[in-house]
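Following this message is one structure expressed as structure tokens.
Of the protein chains in this complex, all but one are displayed in their positions.
Presenting chain A:
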Amino acid sequence: MSVTLASAESTPFEIAQAETPADTHETPADTHAAQPAGEVHTETGVAHGGEHASGVFPPFDQTTFASQLLWLAITFGLFYLLMSKVVIPRIGGILETRHDRIAQDLDEASRLKAEADAAIASYEQELAAARAKGNAIAATARDEAKAKADAERAKIEASLQDKIAGAETRIAEIKAKALADVGTIAEETTAAVVEQLIGAKASKAEIASAVKSAAGE
């Protein structure tokens, strides 16, 4: 076993290992003779057992230090290399992609929200414009209708006025005619009455003047 090291370099545990000097000669022989790994393993295992029994606590067994340091350097170096070249870029890439994707989705969402806001704003605007236009149309229609109604009324009033005037003229005519007829009737009646009373015919002129004077009074 590794006592070769112990004999080569002075260590605090040399005393503990010093009692197995026979191993020093055995070890090279073992390594050469028992090349199959399994057998070597058993041999060394036994050797270790003996050493342990001699009082060296295994983790403080300095003979194993060189080998452990070498293999730690190799394995941890490999671990670090694989970590920094393969694993970390890989996981970092995944996280980066996810982060980008989330940021992109958030951007997309805010863009869509802005679009929706703009659509709502333009809708409101159009609605207000439409309302204003509707009001304007209604006002125009009302004004037109009012003007038309006024014109109609004026026309009807005018025609009524005409009719009234016509009617009044006719009435006046009829009245005049009637009045004229009244004179004639009065003269005839007067002539008849006079004839009955005096038995003689009065002249037309006398009767007319008499009626006229009576009507004048």
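The rule is short, and it goes like this: a contact is a pair of C-beta atoms (placed from the backbone, for glycine too) under 8 Å apart; a residue touches a chain by one contact, two chains touch by 3 or more; residues count from 1.
FYI, contacts and distances are computed from a predicted model.
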item	value
Hidden chain of the complex, named as in its UniProt record, picked from "Quaternary amine transport ATP-binding protein", "Antiporter subunit mnhB2", "ATP synthase subunit a" or "Sugar ABC transporter permease"	"ATP synthase subunit a"
Which residue of A:Leu70, A:Ala109 or A:Val182 touches the chain not shown here	A:Leu70
Absent-chain interface as seen on chain A, which is shown	1-2, 4-5, 8, 31, 37, 40-41, 44-45, 48-49, 52, 57-61, 63-76, 78-80, 82-84, 86-88, 90-95, 97-98, 101
